[in-house]
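Let me begin by handing over the structure; questions about it come next.
For subunit A:
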Amino acid sequence: ELTGDLTIFLDTSNPAPRATMEAMIARFGEKHPDLAIETTVIDREAYKTQIRNFLTANAPDVATWYAANRMRPYVEAGLFEDVSDLYAEPEIAEALGSTKGALTIDDKQWGVAYTYYQWGVYYRKDIFAELGLSEPTTWEEEKANCTKIVASGRACYTIGTKYLWTAGGWFDYMNMRTNGFDFHMDLAAGNVSWEDDRVKQTFMNWKELIDMGGFIADHQTYSWQEALPFMVKGEAAAYLMGNFAVAPLREAGLTDDQLDFYQFPTINPDVALSEDAPTDTFHIPANAKNKEAAREFLRFATSAEEQTIINNGKNLGQLPVNAASSVDDDKFLQQGFKMLSTNSTGGVAQFWDRDAPAEMAKVSMEGFQEFMVKPGELDKILAKLERARGRIYK
Partner candidate 1 sequence: MTGVTLQGAIKKYGETQVIHGIDLEIEDGEFCVFVGPSGCGKSTLLRMIAGLEETTDGQINIGARDVTHMDPAKRGVAMVFQTYALYPHMTVAENMGFGLRMNGYPKTEIEEKVQRASSILKLDPYLKRKPKALSGGQRQRVAIGRAIVRGPEVFLFDEPLSNLDAELRVDMRVEIARLHQEIGATMIYVTHDQVEAMTMADKIVVLRDGRIEQVGAPLELYRNPSNRFVAGFIGSPAMNFLECDVVDGKLVHPAFSAPQDCPIALPSGLTKVTVGARPEHIELDHNSNQLNIDLTEALGGVSYCYLAGPDGSRLIVEERGDARSSEGTTVGLSVPTERLYLFDPDTGLRLR
Partner candidate 2 sequence: MFPKPIEKQSQAAQVAYKSMLPVALLFWLAPLLAVALFSVKPDADFTSGNYWGLPSSFEGPANYGQVFFNSDMPRYLLNSFMITVPTVIGAVALSAMTGFALGIYKFRANLWIFFMFVAGNFVPFQILMVPVRDLTLELGLYNTKTGLVLFHVAFQTGFCTLFMRNFIRALPFELIEAARVEGVSEWRIFWYVVLPLMKPALAALSVLIFTFIWNDYFWAVVLTQGIESQPVTAGITSFNAQFRAAYHLMSAGSIVAALPPVAMFFLMQKHFIAGLTLGAVK
């Protein structure tokens, strides 16, 4: 029986995920009535800056975070607990095998994933129907679609780049589709010049969409949530976004008849398709006080049963990490699951700001934003990014 206090810090600040997590914690609490659980939900954007402080100062027992490069500084600073022992437990080793790699550094595991989700294009089926369009699979179709949408007085895509990372998602797809997964990862690792022609090609493709008026105007002043209404009101036909966008879109009144999903189309037929599928994780800070309870919580959260519940369409609306859990029969989750497991042969990326070092991510995403507003400045922007690369990767 677990006793004592268990403090949990969550960054799931949007209403739906927040409720899901709180419900899960409540269920955990029921199983351990003597455990006093305290949950703190922190604004997702603020969480990203505050994690350093609380990991060193007043560490919780469990904290959410992200996999891969994004957790590296904390692992290296010794702020995350090594949880390889969990992975040594037979059930877990088996069940969490698919995400183990993303959580491994130096052959040790530093946390567990609790969800991941596909990215892709969410679109207004009714508008497509109205204009007589179908889901595009190639860049040519995509552009043809877009031309028609623009002609109807709409934007093809809504986007809000105020917080930059949404532009990062677009870059991921443009670059992965143009140059392939491995090139993309090389670029994130600082091994390729930003002034390389292949990079330029990525942007030239992107520019085609921008030039035809494919994106809503003034996106640099909106957050991703503030960009949702454009789609809801039908002023934009689609949104390249993670699956978490489905919940608010539904909440805003779009039915499943109006909303649908397709995989980002092929641009360069020579490269294999690869996808963004960011993994959200739980970690035990090295300074946690009740690590026993924390481990138990990690086991609980990744159990097949809980994974099924929290990831279903009414809750997180994302994909479970436990191999034994079932994917909800929500149509988006089914499509996403299928896409990731069968049609992503090139590889699965975490996300630009998780794959590239933080500073480079910041500078480059600013560049993407600038590019989306002023595509004519591309050379200048790339030169700037190249200078930053020289400074950052030492």
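For anyone wondering why these and not others, all candidates are chains of the complex that A comes from, given by their letters.
Basically, contacts are C-beta pairs under 8 Å (C-beta built on N, C-alpha and C of every residue); 3 or more make two chains touch, one makes a residue touch a chain; residues count from 1.
Nothing here was measured: the structure is a model prediction, and the numbers come from that model.
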Checklist entry - Which touches subunit A in this complex, 1 or 2? => result 2
Checklist entry - Which residues, counting only subunit A, touch candidate 2 once they are in their complex? => result 9, 13-15, 18, 40-46, 50, 53-54, 56-58, 223, 225-226, 228-229, 232-233
